[in-house]
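Take a look at this one; I'll ask things after.
As you look at this complex, bear in mind that one protein chain is not there, while each of the others sits in place.
Note that the chains take the letters A and B in the order they are written out, and that residue 1 is the start of every chain.
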Amino acid sequence: MLNLSAQLNTYLVIGAMLFGFGVCGLIRRPTLIGMLIAAELVLCGASINFMAFNHFLAPDPTVGQIMTLFIMAIAAAEAAIAMSILVCIYRDYKSIELENLEELSG
Amino acid sequence: MNPTLLSPEGLSGLVFLGLVAVTICGAVIATAAKRLIRCLTGLVACFMGVAGLYYYLGSPFVAMMQLLIYVGAIAIVIAFGIMLAEPDEAKLVKKKSGLSGVLSLIAGSAVAWGLAVAALRADWMSPAVKLNDGSVRDVGMSLLTTYSMVFELVSVVLLVAILGSLALARTGRDKE
Partner (left out) sequence: MLFAPELVLLLGSLLLFFLSLGESDGKGARNVTILLGLAGFVLSIITLFQEGSLFMGAYRIDLFSQLFKVLIAVGMTCVVIFDGEMKGISARMRPEYYLFLTLSCMGLMLLVSSVELITMFVALELSSYSLYLMVPMRDDTGGIRFQMEAAIKYILFGIIATGAMLYGMSYLFGLTGSTHLEVVVPKIIELSASSPAAILGIALFMFGFFYKLAVFPFHFWVPDVYEGAANSTTAFIASVPKLGAVAILIRLVVMVGPTGGDALVNLLIVLALCSMFYGNLSALVQTDVKRMLGFSGISHAGYVLLGLLTLKDSGFATSIYYIAGYLVMNLACFLVICKVSKNGENVSIDDLSGLHQRAPLLALTLGVGMFALAGIPPFVGFMGKFMLLTGAYKAGHLTLVILAALNTAIAIYYYLSVVRIAFCNDPDERPSVSVDPMTKLVSVFLMVVIIAMGVAPAKVLELATTAVRSIL
């Protein structure tokens, strides 16, 4: 039990679990931000796999680290884009609600 | 074979188990919590656990980056998003039926189980002789030699993200 950290399989199972949580969350969550959070879990699962193979198997142990770094950069870019679109959506919905309010009072 | 609990290896194994627990619990909270802000907290916990795992995988540098980028940047961006958009959540919750909860549970566990079984049964390559020790110096060397192209390319991707976010956010100001 205590030398789990030295086994490739531990990490692969954790990676698979995070991927599964991501898929589960994506179907389950009603909100867009919730889905975004689930998507981050999916990317994280893939990163763990890369890091694990990198440490235990690969001849060049920089490849997996570089891949993980790029996944982070891409995930950050994606969060920024998704959030800017969400802000636009929120702005639209808010204006719709304001219109409705005006109709009711008028 | 098994190290004793109080030996250095045993303690490090114990810490590792703790990190795994944090990761998994964080992921559970991130998918199952009702309120979005709790999901986000779960996500942060999960990312911190994963950063610890990276440390055990011999890369303190990537662990640091995980904390900086995921916990420091992405989680904050999402937190801002939640602050802006949370009022909409209550309405959206009603739209989805209880069926999706069961369905998602089945789909998620099926995917996780399938991938885990595939990973455990697979015959991965035999461990190769390491060409270098994967230190920050080696990562930097690789980035500027073998992966020089993708290193340049990712800057264009980040530029697209920045410009796009600015362009989309700008319209709102013009409307008034």
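As a convention for this text, a contact is a pair of C-beta atoms (placed from the backbone, for glycine too) under 8 Å apart; a residue touches a chain by one contact, two chains touch by 3 or more.
These numbers were taken from a predicted model, which means no experiment stands behind them.
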Just checking the interface: what residues of chain B touch the absent partner chain? 115, 118-119, 121-125, 128, 145-150, 153-154, 156-157, 160-161, 163-164, 167-168, 170-171, 174
Residues of chain A in contact with the chain that isn't shown? 15, 19, 22-23, 26, 32, 35-36, 39, 42-43, 45-47, 49-50, 52-54, 57-60, 63-64, 66-67, 70-71, 74, 77-78, 81-82, 85-86, 88-89, 92, 96
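FYI, only the chains that are shown with their structure count from here on.
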Taking each chain's centre as its mean C-alpha position, how far apart are chain A and chain B in Å? 6
Using the touch definition up top, name the residues of chain A that touch chain B in the complex. 1-5, 8-34, 36-38, 40-41, 44, 47-48, 51-63, 65-66, 68-70, 72-81, 83-91, 93
Within their complex, chain B touches chain A through residues 1-3, 5, 9-10, 12-14, 16-17, 20, 23-24, 27-28, 30-31, 36, 39-40, 43, 46-47, 50, 53-54, 56-59, 61-62, 65-66, 69-70, 73-74, 77-78, 80-82, 84-85, 88-89, 92-93, 95-96, 100-101, 103-105, 107-113, 115-116, 119-120, 124-134, 138-139, 141-143, 147, 150, 154, 157-158, 160-162, 164-165, 168-169, 171-172
